[in-house]
Structure formats: structure tokens, C-alpha cells
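Starting off with a structure, shown below.
Heads up, one of the protein chains got dropped from this complex, but the rest are sitting where they should.
On to chain A.
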Amino acid sequence: MSAATLDPRVDPVRRSTAPVLARLPAPGVVLAAAWLVLVVLAAAAPTLLSGTDPYAADTGALLQPPSAHHWFGTDQIGRDLYSRVVHGSSLSLRATLVAVAVGVCLGAAVGLVAGAAGGWVDAVLMRLVDVLLAIPSLLLSLAIITVLGFGTLNVAVAVGFGSVAACARVMRAEVLRVHGSTYVEASASLGVRRPTVLLRHVLPNAAGPVLVLAALDFGTAVLAVSSLSFLGYGAKPPTPEWGSLVASGRDFLGSGWWLTTLPGLVIVATVLAANRLARALEGRREGDLR
């Protein structure tokens, strides 16, 4: 999705697409990709992976350990945990995507404007970004969510805001790099209007690293969204969400380890898989640039 798919007619530096197919991905990358496909499938069509109603309480089967019948066991009121994790992935994943989208779009816009405008606009925007960077992103998200109110979408927006600063910085650096290129100068001297130059030439060529950063952010966003929903800022009960599943199980560490451990492992696996895949992407991009 990064360099290879970008419009090749504009940047001669990037025309090294040939050996990509020859390079076989590492087994870790394949595993990570497979896991993410599974998670996306769970989010898109949860009924495919689990036929059980995630809300159906069965008071005859309370706190059952994992078994062939209940893969992840049951919770304190007899709901099937596997089904809750599967159905919860849709909300968690959607929140993550919104968070990443908010972070990337806002960050890229700020970076683009700052890099292109230069001067005092650049100085003001970048000092604001510095201020944002000075605050830990989770803390910033917490502050935002107390203003926005509770709910999964609000959690997502808050997490997105937390990653605006990093995106803006990367975008600005790329814009500055691309801005000095001859083809940009050329189109400007041909009389193309400035906004068109920015959108047609600067943005596509500067977007690559930002998109890689977005992929990297995906893993941390999963974690941040889950953290906030663990703290109770997410969806209303009984709607399952990964973080809130871990939270509601923590009173049962003594009597039902699976309630926290298994949803926790799903989060860990997703974060790791996203990171592995993003690193692979990043490596490929760096290879392309070399």
C-alpha cells in the first residue's frame, strides 16, 4: 500500500519495485498477517466465527473454565467469553481505525500546512505540536475524553488526538523534503496553482512515511483504546469490548483466570501482529529508499 502503489511517474527515486516479489516475507510476518485477517474477519462478520449469542446468560454454567464447548470459558453470569471476545473485536477494531484515521488525517493536515506555508505559520503550528508531544498521549486522551463524554467513538477520537503530534512532525519533514524537489519547482514554474501543487505533487510523495507511521500507530492505538475501555470510558455494559472484558474479569483473578487472561492475550497478539506487520512495511520502504 505504500511506495509501490504510489504514482511512479512523479518520483524517480522510488522506481525500484522489481525485487519486491522476489523477497519472500518472513514466517513471523505471515503469522502476523494471518492473525490480523482473523481479527478483521471477527470484526466484519462475527457470526462466522462464533454462533453463540454474546449476551445470552446461562445461570447453569457460571465461571466455567475453557473447554471444548466454551473455548474461552464463561463469565460470572454464564456468558460465553469466546463469543464476547469475537463480537467485541468489531467495536475495538472500529475504534482503532477511527483513532488512527483521526490521528493521520489531522496530523497530516497540520504537517502539510506547516511544511508548505513555512514562516510564522510553521513556527506556531510546530510549537503547538511540541506542546502536545510534551503531554503523554494516554493522559491527553484521558483529558479529551472527560470533555467529550464516555463512549467508544469518543474514546477513538481521544486516542486519535493523542497521535496527531507525531504524524504532524513526520508529515512536515516529508513535505520539506519533497518541496525542494525539481519536479515541484518545475510544476510551479509551469504556472500550476499552489494548492494544486500541494495536493497533486507534494501530498502523494510525502504520504508514504506517514502511512507507515499509521500502520505502526495501529498497534499502539489498539492498546490505547483497550486501556481506556478498561478504565470504563468505553461502551456501555453489556456491550463487549476487549478492554472492558479484561476489566470486568479482574475481580475474578482468583476464581476465573481466563476472564482476564484470554481477552488480554488477544489484545497482546493483535498489538504484536500489527507491530510486526508495520515493521515489515517500514523495512520495505527503507529498502526502497536506499
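FYI, contacts are C-beta pairs under 8 Å (C-beta built on N, C-alpha and C of every residue); 3 or more make two chains touch, one makes a residue touch a chain; residues count from 1.
Criterion: contacts and distances are computed from a predicted model.
The listed options are "MaoC-like domain-containing protein", "Acyl-CoA dehydrogenase", "Peptide/nickel transport system substrate-binding protein" or "Phosphoribosylformylglycinamidine synthase subunit PurL", and the UniProt record of the chain not shown names that protein "Peptide/nickel transport system substrate-binding protein". Across the entire complex, the residue among A:L38, A:L63 or A:A101 in touch with the chain not shown is A:L63. Annotation: of A:P27, A:P195 or A:G254, A:G254 touches the absent chain (contact as defined above).
The omitted chain makes contact with just one of the residues A:V113, A:L198, A:L213 or A:L262: A:L213. From the options A:A26, A:V124, A:A186 or A:V268, the residue with contact to the chain not on display is A:V268. Within the complete assembly, residues 55-57, 59, 62-63, 76-78, 166, 170, 173, 209, 213, 216, 219-220, 223, 232, 236-238, 248, 250-256, 264, 267-268, 271-272, 275, 282, 286 of chain A touch the chain that is not shown.
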